[in-house]
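== subunit A ==
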Amino acid sequence: MNRIIKIFSVAITLFFTTTIRAQDVAVLVQKVKAKLDVVNDYIADGTMKTDVSFIKAPIGQVKIYYKKPNQFKLKRDGGISILPKGGVTVNMSSIVSTNDFDVIPAGEEILNGIKTKKVKLLPRNDNSDVVITTMYIDEANLVICKAITTTKENGTYEIEMSYGKYINYGLPDKVVFGFNTKDYKMPKGVTLEFEDEDKATKDKMKNKKGKVEITYKNYTINKGIDDKVFK
Partner candidate 1 sequence: MSDIIKVRNLSKKFNQFTAVNDLSFTVANGDVYGFLGQNGAGKSTTMRMLLTLIQPTEGNIEMFGLPLHNNRNEILRQVGAVIEKPDVYKYLSAYENLKLFAKLSGIKISHQKLQQQLEVVGLADRANDKVKNFSQGMKQRLGIAIALVHNPALIVLDEPTNGLDPQGIADIRNLILHLSNNEGKTILVSSHLLSEIEQIATKVLIIDKGKKIIEDSAQSLFDPAQTIVEITTFDDVFARQQLLQSQWESAFQENRQNQIVLKIDRQKISVLHRDLVAMNIQLISLQPRHSLEDYFLQVTTGSQNVHQYIQ
Partner candidate 2 sequence: MWTLLQIELYKIFRRPRTYIAFAAITSLIAIVQLGLKVDGKEYADFVMADFKNSFSIDGNTLNGYFVCYILLQLLLVHVPLLIALIAADMISGEANGGTLRFLLTKPVSRFNFIMAKFLAATIYTIALLIWLAILALFVSMFIFGTGDMLLLKNSYVVQLQQDDIFWRYSGAFGFAALAMTTVAALGFFLSQFAENSIGPIVATMSVIIFFTILSTMSIPLFNLVKPYLFTTHMVSWKEFFDIRVDENNATIKGSIEHPERIVRSVAILAVHILLFVGASLFIFKKKDVLS
């Protein structure tokens, strides 16, 4: 009996602790969201680097347009930009744009010397493409340092952000977007390339991890953007 009481009390204690913690982190997420909500729109200049084994792309100058709630546009100087599907927005506020998820605390972790709270977000909507998102939140500055999202369609992707001048708006200086890639192959009859790739190149192409890195130089915040830009 004693034993049962013991177990029960532990269970109750545990329950309350998690609930309390869950409430804590929910508040934290709301705070982060509130901070991001201050930004209605922004235009940012930056550079984009694509690091996918089978994509040879130059480092490009980009201009990024954002407007609440989820309008996002990336324009590249040469006119063409390649972005992984699913993580199109490369933008945090879209992740936390709804309140339709459960928040579960998952401990703390030091990321690049910054103490962060680890939080798991579970969408309540069963049809959501996102299965789970794990976020690392810098509690002191109320910004997201890292987010790992697992989707049904587009695999798992990872967003890492570092902050500088625009930390007060929750806008990062640098975003690294990591993702898994699928196989890529074009038939030789289409490309009319008769040479076989050497082995080193072939091996290199087998690397399935991809990365897109955007470094922001400056933001113009809340100056209004014409909707035409996003078309």
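Picked so that all candidates are chains of the complex that A comes from, given by their letters.
The working rule: contacts are C-beta pairs under 8 Å (C-beta built on N, C-alpha and C of every residue); 3 or more make two chains touch, one makes a residue touch a chain; residues count from 1.
As the structure is a computational prediction, the values presented were derived from the model and not from experiment.
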{"item": "Which of 1 or 2 touches subunit A - same complex, any copy", "value": "2"}
{"item": "Complex contacts: residues of subunit A adjacent to candidate 2", "value": "49-60, 74-76, 78-85, 88, 154, 181-182, 184-186, 188-197, 201-202, 205"}
